[in-house]
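Dropping the structure in here first, questions after.
All protein chains of the complex are present and in place, except for one that has been dropped.
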Amino acid sequence: ARKLTIIAGPCQLESRQHGLEVASELRAISDRLDIGLIYKTSFDKANRTSVNSQRGMGLEASLPVFAEIRESIGLPVLTDIHTAEHAAIAAQAVDVLQIPAFLCRQTDLLVAAAQTGKVINVKKGQFLAPWDMKNVLEKIAGAGNPNVMACERGVSFGYNTLVSDMRSLPIMASFGAPVVFDATHSVQQPGGQGATSGGQREFVPTLARAAVAIGVAAVFMETHPDPDNAPSDGPNMVPLHEFEGLLKTLLEFDAIAKRV
Amino acid sequence: ARKLTIIAGPCQLESRQHGLEVASELRAISDRLDIGLIYKTSFDKANRTSVNSQRGMGLEASLPVFAEIRESIGLPVLTDIHTAEHAAIAAQAVDVLQIPAFLCRQTDLLVAAAQTGKVINVKKGQFLAPWDMKNVLEKIAGAGNPNVMACERGVSFGYNTLVSDMRSLPIMASFGAPVVFDATHSVQQPGGQGATSGGQREFVPTLARAAVAIGVAAVFMETHPDPDNAPSDGPNMVPLHEFEGLLKTLLEFDAIAKRV
Amino acid sequence: ARKLTIIAGPCQLESRQHGLEVASELRAISDRLDIGLIYKTSFDKANRTSVNSQRGMGLEASLPVFAEIRESIGLPVLTDIHTAEHAAIAAQAVDVLQIPAFLCRQTDLLVAAAQTGKVINVKKGQFLAPWDMKNVLEKIAGAGNPNVMACERGVSFGYNTLVSDMRSLPIMASFGAPVVFDATHSVQQPGGQGATSGGQREFVPTLARAAVAIGVAAVFMETHPDPDNAPSDGPNMVPLHEFEGLLKTLLEFDAIAKRV
Partner (left out) sequence: ARKLTIIAGPCQLESRQHGLEVASELRAISDRLDIGLIYKTSFDKANRTSVNSQRGMGLEASLPVFAEIRESIGLPVLTDIHTAEHAAIAAQAVDVLQIPAFLCRQTDLLVAAAQTGKVINVKKGQFLAPWDMKNVLEKIAGAGNPNVMACERGVSFGYNTLVSDMRSLPIMASFGAPVVFDATHSVQQPGGQGATSGGQREFVPTLARAAVAIGVAAVFMETHPDPDNAPSDGPNMVPLHEFEGLLKTLLEFDAIAKRV
């Protein structure tokens, strides 16, 4: 199996400059560690807990920044889309289209994303069993696009809590898709702070190590230079200055996982 | 408090004739029992488990049938929408717009629905705590529409199973919205039959009686003349010939619940 | 079906006088409402969250008080046992032996309780499915005692939270045993206050009404003259002065549930 890929970046594209700075640091890390790294960022947070939360720069304003990150920084870019209409537009400027977990059963969105021919990263809904992803993946493959990854990001466990069922990783791998483990959303506490979601950043390395030791194609982790002041997902993002150290550890486990 | 309202109809609009026949029977039942009844039917099943399942007649073809049910049968009509664009179009022909559970945090959809001025019935996501609905309701009210109902339809409980937490009903009522209990989707077993969802029709009366005894504004129940041959949600719909008997029982409990 | 029976009393036997006073008030209520009422109280809280919590009077000191409640107050008495040895001893002074939820799979305890010939009330473990109770009931019946009741008291739902799955009531009834709904432990929040369990007393009427409308043989509710100062289960017990009013409501629902 191939060496671990990393999908990383700040939860949302805050500005051109912010996006480029983080991308540039991540590019340097990926060069030093000799790993594939896909830059993740969102142009719109379409399902915030509260209507008062910041949503992001929007698709139109983000497209040139996505393009610049690809061209000047040299990282492939992933972004998430929320409507079928956005699929073809976003596809012009990114390498991977991501389907949010809440939307993973919306057939039109899956098909529109698939039809762009881009790689698709589809997150498993918090309300789905691992085996339910077979139908989700088939919706995309059935639309003629075999380039689809299945991403675990936690399953509902009581209220305001997610749990990571690690059995999900081999189950989803058995459907033939590369499996991604989203270590930062898996520690989210949805709605756990009233009008925003909480998070348990301290458990990101715990869950990421577990997933890598089991064997995954990629780990997804949001990272930010200053998570406590980020406009979204701050409580669960990894501080950027801790990121390289964490990756080094993960790569040690990955080497064993892919040899044994 | 007002007497129990019923939201009922077949899961999907199968044809003009099918829609009118069921509506006509439900109208007769509502007259005999002297209750308010809102006719529910879907023009598109946008999030089927599998891409091979039937999706419905589509919005354009459904609009004249919705109009006919309102005018010739005399029942108000409710339908569910899946994109912001559909809100204003569907609003031309129905009385209530419903937000599906998976989509209850999609801000643009909630706002577009709210801006039609129609009554909104928003289903609580299977991944939400009852208190998380406060933010959902505020997204709609904040868009200038106070006519919003909160609907309980079960919460994720392990895999392929939902549970109805009856505490949800008074909690959501405390936010000021009329509370609806969806007794047929609450017994769904999502993805429980591999490529389709299963259901436990036999528990619909159980849960509906419980909810009515606690006190709710409305009960939502899908019903069909021949559930075993319905194109969707057959395993959890109530056979139409059992519907009136069930309603009579519920009304007895409702009378006490709203007196004590 | 027979009119609703009530199982009620303070969580623990605090003293002879306290026990007799509460029993006397409950006897008066049962006379006024013409219902069967079984007095519940514990001689030992054997599984407190913390070792520092009060455990109760103990079995030896409690036996004469149990006898006095039966004889001078005229109420049948129920108590819970935690070891096989206690079964025969407790059986001398009570009418119903109760098996705690955590212990519902301990075969020796079930068999020893069964062999006393007393009525057994076995609580469904927080970790059991309703259908798992079939084997539990068979352990007791197989020991020659057909007088067994199955009691729902909530199932684990994430951490520190229980949920009441109302489908459990008809499922357990299908095994032939009278079904009891424990409305006060169902709102417990196990371990939810660090070194003690929390509770949501405000939802006791909600869940009790739901269960009675579905149809149960009995409702179990702990009650106390001063719950906030009770040595155990205070957060979920019903204040004694509210008890009769709640029962009146339940009896109205019970009358309908057993007629329709």
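Which chain is which? They are A, B and C, in the order written, and residues in each are numbered from 1.
Here is the rule we use: a residue touches a chain if its C-beta (ideal position, glycine included) is under 8 Å from a C-beta of that chain, and two chains touch if they have at least 3 such contacts.
What you are looking at is a predicted structure, and each value in this text was computed from that prediction instead of being measured.
Shown chains touched by the missing chain in the whole complex: A, B, C.
When the missing chain is restored to the complex, the residue among C:G36, C:P76 or C:G191 that touches it is C:G191. Summary of contacts with the chain left out: across B:P76, B:G142 or B:G158, the touching residue is B:G158.
Taking the complete complex into account, residues 157, 163-167, 169-170, 187, 200, 203, 206-207, 209-214, 248-249, 252-253, 256-257, 260 of subunit A touch the chain not shown.
Seen from subunit B, the chain kept out of the figure touches residues 157-159, 161.
As for the chain not pictured, it touches subunit C at residues 46-51, 55, 82-84, 102-103, 105-108, 111, 125-132, 135, 138-139, 142-143, 155-156, 159-160, 190-191, 195.
Note that in this section only the chains that are shown with their structure count from here on.
For the pair subunit A and subunit B, the distance between C-alpha centroids works out to 33 Å. Averaged C-alpha coordinates put the centre of subunit A at 48 Å from the centre of subunit C.
Chain contacts: subunit A has residues 159 touching two or more partner chains.
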